[in-house]
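The complex appears here without one of its protein chains, the remainder shown in place.
Right after this comes chain A.
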Amino acid sequence: MASGVLALRRDAAGIAVAAALAALILGTLAAVAWQARGLSALQSWDWRAVWFTIWQAALSAALSAGLAVPVARAFARRRFPGRALLVTLLGAPFILPVIVAIMGLIAVFGRTGAINEALRAVGIGEFSVYGWQGVVLAHVFFNLPLSIRLILQGWQSIPVERFRLADSLGFGPADTARHLEWPMLRGVLPGIWLAVFLVCLTSFTVALALGGGPAATTVELAIYQAFRFDFDLGRAAALGLVQIALSLGALVLSRRMATAVAFGTGLDLAHGPVGPRGWRRAMDAVAILAAALFLLCPIGAVILQGLPRIPDLPTEVWAATLRSICMALISASIAAALCLALALTIAKTSNGWLEAAGMLPLVASPLVLGTGLFIMLRAHVAIDDLALPVTALINAVMALPFGLRALIPAARSLRADYGRLADSLNMTGLARLRLLTLPRLAAPLGFSTGLAAALAMGDLGVIALFATDQPTLPLKLYQLMNSYRMTDASACAVLLMSISFALFWLFDRGGRLA
């Protein structure tokens, strides 16, 4: 009886989180539509934006997930000095502020970038990064890290005993792939594709800066235009609805593709599977090297440029830095709690709606969300005092979908592998959380929390309508750029990037050590 109530309460937490998310995302959209007294019709340019949005997001997601497979496999089956550090470093692009990433990509792939200088030196024509290829390149740059990490987690969820068994049965690499690796990939890839698809769906600054012009217009830009230039809130809300419809479509598709996997438990042996020798070893080395070059060179370019300027940064930047760190930590704690509650419930009930609610923040247009909140809160509270708390909360919510991608599979295996034993021992409530859930989920939870902290650090503020006299570090970066101080801005970018990364590293490492 008591355990029943506790179980219900535990589910209730997850269901409440899901309901609150749905209310927040759909409620803000409704508020915008209400303010506009209804939705307005889309124009022909809007529909072109919808098509471009769909295909660039689908392609970016397929490439990110596909290219991540060989890299994740190489990391899963090879051991070398500095491997753990490299895995963490390769996560960096995902948490870069957009504007910093664009500058880094241009330094490498741009017209005067390193690649084109080299191509010119050997007499081959130029590669232009501006166009749809640039948009896809940037999206892969941002999302390959997340894909690698999530697939690697999938690999590590296969107990090493299974690989040993395969070995003793005389499996070759192809057999291992067919019986162990492919089923695992069928389980995780659709979810990863979905997450990347949704990230690319709401892309705006990247799509425009590298897209080369209005042919690369996304729905999010159309929303921005409706808000800022036409002041047509009805159209903004209609476009917001289109975005949500697209995401639900993608969600259904990815659920159809995904199959459940269960490899059972192992003894958590520390050493991983031993990879095949011969040419496959060289292939793995190439995969890791290529990924490292692709992901780290743009970051290196940004660091080279900004690092020497950091000591000269104006003092206001340091106050903003401190404020941003506090906000990121608060955001990360909220995100971790919400994420854990939701993931445990999803793992238990396998309810598709709950999972959909968890992904909703990804598809919400930040502009619609911010405006809707403004409309909803304005009548009741002194809105400008809320800027920082609202930013912290929104950032936590926005980071949730990524955290869930890492936590849901882990929570599912936890339930499948240890659930019945824990139930039969009548282990519930805090004891179960402390003795089973937290230790088993420490790694993905640390990863999720770190991600949330880093994303909150780099956030530019969903809430342009809320005023704040307490600017965060990313806002300072933009203020510097808007005042012509591009060199100070590049130093600010390095600072922002390093802190985001340090926060991520701290939680991620902490989680893996726990």
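Assorted remarks:
Methods note: contacts are C-beta pairs under 8 Å (C-beta built on N, C-alpha and C of every residue); 3 or more make two chains touch, one makes a residue touch a chain; residues count from 1.
We take it that contacts and distances are computed from a predicted model.
One subunit of the complex is not drawn; among "Glutamyl-tRNA(Gln) amidotransferase subunit A", "Methylmalonyl Co-A mutase-associated GTPase MeaB", "Cell division protein FtsX" or "Thiamine ABC transporter substrate binding subunit", its UniProt record names it "Thiamine ABC transporter substrate binding subunit". For the options A:450, A:471 or A:511, the residue in contact with the chain missing from this view is A:471. From the set A:64, A:157, A:176 or A:205, the residue in touch with the chain omitted from the display is A:205, counting the whole complex. Only one of A:221, A:369 or A:496 touches the absent chain when the whole complex is considered: A:221. Considering the whole complex, the residue from A:103, A:360 or A:411 that touches the absent chain is A:103.
For chain A, the residues touching the absent chain in the complete assembly are 35, 45, 48, 99, 102-103, 106-107, 110-112, 130, 204-205, 208-215, 221, 224-225, 227-229, 231, 314, 316, 371, 374-375, 378, 384-385, 389, 464-469, 471, 475-476, 478-486, 489.
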